[in-house]
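Heads up, one of the protein chains got dropped from this complex, but the rest are sitting where they should.
Each chain gets a letter, A, B, C and D, in the order it is written, and its residues are counted from 1.
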Amino acid sequence: MFPRPIEQAPTATRWLYRVAVPVALFLWLLPLLGVAVTSVRPASDLAQGNYFGMPSSIAFSNYREVFANSPMASYMLNSFKVTIPTVIGALALSCMTGFALAIYNFRSNLLVFFMFVAGNFVPFQILMVPVRDLTLSLDMYNTWYGLALFHIAFQTGFCTLFMRNFIKALPFELIEAARVEGVSEVRIFWHVVLPLMRPAIAALSVLIFTFIWNDFFWATVLSNSPESQPITAGLSSLNGQWIAQWHLVSAGSILAALPPVAMFFLMQRHFIAGLTLGAVK
Amino acid sequence: MTGVSLDNVVKKFGPIAVIHGIDLRIEDGEFCVFVGPSGCGKSTLLRMVAGLEKTTAGKIHIGARDVTDIDPAERGVAMVFQTYALYPHMTVAENMGFGLRMNGHPKDVIRSKVAEASRILKLDNYLDRKPKALSGGQRQRVAIGRAIVRGPEVFLFDEPLSNLDAELRVDMRIEIARLHKEIGATMIYVTHDQVEAMTLADKIVVLRAGRIEQVGTPMQLYADPDNRFVAGFIGSPSMNFLDGVVDGGKVRIPALGGGPVDTGVALPPDGHKVVVGLRPQHLAVAPGPSDIVLDIRERLGGVSYDYLDTPQGERLIVETRDDAVIDEGTPVVVTFDATQALFFDVDTERRLR
Amino acid sequence: MTGVSLDNVVKKFGPIAVIHGIDLRIEDGEFCVFVGPSGCGKSTLLRMVAGLEKTTAGKIHIGARDVTDIDPAERGVAMVFQTYALYPHMTVAENMGFGLRMNGHPKDVIRSKVAEASRILKLDNYLDRKPKALSGGQRQRVAIGRAIVRGPEVFLFDEPLSNLDAELRVDMRIEIARLHKEIGATMIYVTHDQVEAMTLADKIVVLRAGRIEQVGTPMQLYADPDNRFVAGFIGSPSMNFLDGVVDGGKVRIPALGGGPVDTGVALPPDGHKVVVGLRPQHLAVAPGPSDIVLDIRERLGGVSYDYLDTPQGERLIVETRDDAVIDEGTPVVVTFDATQALFFDVDTERRLR
Amino acid sequence: MTRAALPAASAEMPPRSRWRTHQRRLAPWLFLAPGLAMFAVYVVSPIFQSMWISLYDWDGLGEKVWIGAANYAELMDDDAFYTSLWNNVLWLVLYMLSVPAGLMMAIFLNQTIRGMRLYKSMFFFPFVISQVVVGLIFSWFYAPDFGLLYQLIEWLTGTGVAILADDRYVTYGIIAAGLWPQIAYVMILYLTGLNNVATDQIEAARLDGAKGWRMLWHVVLPQLRPATFIAVVVTVIGALRSFDLVSVMTDGGPYGSSRVLSFYMYEQALSEYGYRMGYGAAIAVVLFAIMMIFISGFIWKMWRDERER
Partner (left out) sequence: QDKRIVRYNADFDPAPLAAMEQVIADFEAANPEIEIQLNNFDHEGYKTAIRNFLTADAPDLANWYAGNRMAPFVTSGQFMDVSDVWEENGLEESLGSALASMTIDDKQWGVPYTYYQWGIYMNEDAYEAAGVEVPGVEDITWEEFVANCEAFEAAGIDCLTTGTKALWPGAGIFDYLNLRTNGYDFHMDLTSGEVPWTDERVRAVFDEWAKVQPYVTKNHAALEWQDAAALLVQGKAANYVMGNFAVAVFKEGGMTEENLGFMRFPEIATDIPRAEEAPTDTVHIPTAAQNPDDAKAFLAYLATAEAQNTINAAMGQLPINKDATVPDDPFLKAGFETLSTAEGGIAQFFDRDAPAEMAKMGMEGFQEFMVKPENLDRILDRLEKARTRIYQ
């Protein structure tokens, strides 16, 4: 283990470390803490210039106000509507592509694989105009499924990289054993490989959830009305309305951050596994 | 009739030939072991029989059927992998019944066959466990059970015990021997463990670089090897090989000094070289004036191994049944039982008979 | 004076004691081997000597220095790990020179020491390779080279050969023996391989659950074990243990039938049970009317092992020096050399002497 | 027990249909079809379409007019383009700071004390939350007059600096905001990397007398190479994709000084005053070309690894 375990250090160092970690954490999260505190600061505090002191009272009403006076609820709902089908769709597609690329040795295998990988890195901007036109022409502009379809397609690239490598790491004998036993390829996929991919699926689903939930660019490009905008785009436009109303902006930010943070906390192990296995955003 | 026969089978990976035309007949019910150094093609050959590798040329028959181009599933073979290849998400019972289930056998048939196999393999208490919760030996038994359940005509084993520790390996070896006795099916078994090959096989096939060196019963190979490779490969510690010179119809062995030995085999003309093979247990040492020096004596209790250096720079191993102390570095006199010596041609390495 | 001495050393991981107060003296230049079952604390003890684990209580001296609380780098020890622990991004030469470089030795000193070590270990041709491009045995030699280069007073080996295949293991074992002869430093060596322990050690320390069971030369432990554990642990195949009953100052062994045997040791009173230990090579079998059945005979060429089942459900292994065929399932008569039998207390498992 | 108990030759012999004979050749394409189709429609073909569009003058509403390379010619003479390009370079270079910074934090946190898991997860937070939120948080942090940083600078130097209103600092300000989550990301990568560092090598090095920095440099870092590689890759991609923060924090301002290529492209193509699809596409193509350098490197390395297997 590196660095040398702190338990082996002198007591003083140990105590210093125990203090240093929370202090560092506090500094590290200072901006976030500020926002969290502001989100429960009464508007009057801001008016009086009390931006960073102790709030004069705790105003959870800010949150109520956010929901009452803005389409925040609808934004959040839209985000879920885009995110959840995307997670399911991208996983379904990439389980299959990953399986095909990991198990079979056909000639263009690597070529197809690298195409998925490369596609995963391209700047969004090069896709923007054509994808927007396509979405328009399919009459899916401003719909959750228009966004979800694109995200599914794009994330399939990333997920394929991940899934393929994961399946490749499974013992190939499992597939051979099943083949010797006379199991058809489709059933091998369904009964042997898919159950073993559960950790990968869990890891990817959290990861994709966060990616899509946090997506701003495509939300801006493929939707523009509060009825269909997800929360990132919604928050950005609310920011245009809530000038100087930092307590509302903060409350909105906290609300927008909540689902991915909760997801991260609940599925932390999977999340990190996902990052480091696939390791690309 | 469920023997296996290979007719001039060839396997190429891309341009590289790995199996160079092998002919082999394995009888119905026979236990056939493939041995050979790493990379000689044992696994490849086995996988060709299983259908997991395409056969480049030649024919493979199982029983009377030509299976050369047939899917693994339809060959009536079952395979046990070195890594067990158990499905980690299924219980032991599900693992064993999986093949039958996928091929649409009714539930109760599956259940009874699994029960039967688990009885044979003493797995009854573990049927509901996942492989993770089993020891190495138990896992290996499940892998075998999975093979048994489908009632195949031919069992294929690829180094099934090499992942077990020494003690367990002995137990499982005995269990496989018993299994073969019990179900009597044809079995092909790949290993690089001497002891497994010697103790399990009805017939050993010694492979080397994709070619068969010799086929025979264990004792045939041990006592009567066809060539130097087989002689050196079978038996542990390996046979000592020394240079010899034909001298008046006898063979002189410069390293051991002493007079020429009678051979009773057809030797090349005088002055030609031969290779003399002597098993460690057919040699004996005693301290005495000599050019040969005891380098290291390894005393294991019941038996000692002496490593000797000859003046020619050759190295000899001698197995001794006592544990007397001889100091390392002592000159020793080596005696041997000339009737046990084998002789090989220097160039072709064929046995001289 | 660079022996190693341990005074009542204790190691706890959290609340769990793993080493329970061990006293041990290893002389200057001695080759000391730790053996014992897995998890008994061999590695832990070695790592405490290295300084990689803190010593919870007790004192460790290397030579005259108390090193109990000293940094590993300053103890004058070098360690060879089971996994080799080579730095994969450095060449062989860099790997070997790394320790010197870290301690600020000048470049040419490093170069000459590395050259010296690589000569001893025949690594000259590989100095510029990365470990990845080496075989297992070569890697192990580099690991040893890295230890040699630093010229330590004490070498520590933790199962250095267990990742090598059987053949290579024999070669490397002999090489280590030679190395010890050549540089004569104190060496502590952990293994669970019988043969390594028997052949390399000046002194074997048998550990069990964090305590020393017996210390002695290999032959002392083999011939004169203090207790049943040591007797069963040393020697391969292991000693057979059978129940015996004291009967008129002699011991009757029901499993083998036959009359009571004379022992020449202090036995408990009549009617008490004892455990009788018999090594496989001290038994002999012959077909004949008997309750004992030959289960399986494994014939390995020079030697055969017979696995016998007694009516009491005990299992005996007999080593036979011939390869005559006895059919499996035949009743056999077992004879043995009573003078070779050892006796142990049933409860304390101590040897009766 | 004889083999009679296990019915002989019960091995399955299903009929050999065409599918069964060819399934191993057809199966991969069946499995690939849906994913490949989606990917082709939404990712691959748009890349080529964009290249095509970049040769037109098009406002997204009316007719496209073929103008050949004129958009590129104009780019070569466009100050805003060079500003964006320069900012992209700044992003690339400064974003790289997240690699050493993430490493240092990972090393700092790679200990086991009570509650460490919780601490670590909290350190990850910035990475999990949306860049929009990060942008808002930092805008507020930088806000003139009352912003915490503004006040801090004012307290230190006497005059506050409105980071986001000053073309000298604005890009640095945004990059700093971007570094916050990026450092967290890199830290995660390194923490997992550190978890997998071979203990035996560390111990061997300890016996060899390596300590502290030298241990880090000679023994640990070489082992962290895969983590470093991935960290660099994601950082490069993150730097070149930087859109959200610029959009949320400054909208490219003041007077376009914080634009980056990805934002400029969007601005030209879709923003209030934009709608030059062809010109935007040309910028995207340039950005793509830059990214392609890195993508090729990555693919090349993957290909090498693949072959070594």
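Operating definition for what follows: a residue touches a chain if its C-beta (ideal position, glycine included) is under 8 Å from a C-beta of that chain, and two chains touch if they have at least 3 such contacts.
It should be emphasised that the depicted structure is a prediction, and the values quoted were computed from it without experimental measurement.
The chain not shown here makes contact, within the complete complex, with A, D.
Set against the missing chain, the residues D:155, D:213 or D:273 yield one that touches it, D:273.
One of D:209, D:256 or D:278 touches the chain omitted from the figure, and that residue is D:256. Taking the complete complex into account, A:238 is the one of A:167, A:183, A:204 or A:238 that touches the chain left out.
Panel shows chain A; residues 135-136, 141-142, 224-227, 236-238, 240-241, 243-244 of it touch the chain omitted from the view.
Although one chain is not shown, part of chain D still touches it, namely residues 59-62, 74, 77, 79, 142-145, 162-167, 250-251, 253-256, 270-276.
FYI, only the chains that are shown with their structure count from here on.
Two chain pairs, C-D and A-D, are weighed by contacting C-beta pairs, with A-D ahead.
Separation between the centroids of chain B and chain D, computed from CA atoms only, is 54 Å. Between chain A and chain D, the centres computed from C-alpha atoms are 13 Å apart.
Chain C has no residue in contact with two or more other chains. Of all residues in chain D, those that touch two or more other chains are 12, 14, 20, 219. Contact residues on chain D toward chain C in their complex (touch as defined above): 198, 200-201, 203-211, 214, 218-219, 222-223, 225. Remark: chain D residues 12, 14, 20, 23-25, 27-32, 34-36, 38-39, 41-47, 49-50, 53, 60, 107-113, 116, 119, 121-126, 128-133, 136-138, 140-141, 146, 148, 151, 180, 185, 188-189, 192-194, 197, 199, 202, 212, 215-216, 219-220, 227, 230, 233-234, 237-238, 240-241, 243-244, 247-248, 261-262, 265-266, 269-270, 277, 280-281, 283-285, 287-288, 291, 294-295, 298-299, 302-303, 306 touch chain A in the complex. For chain B in complex with chain C, the residues that touch the partner chain are 174, 177-178, 194-195, 198-199, 218-219, 222-223, 234-237, 279-281, 296, 298-303, 307, 319, 321, 323, 328.
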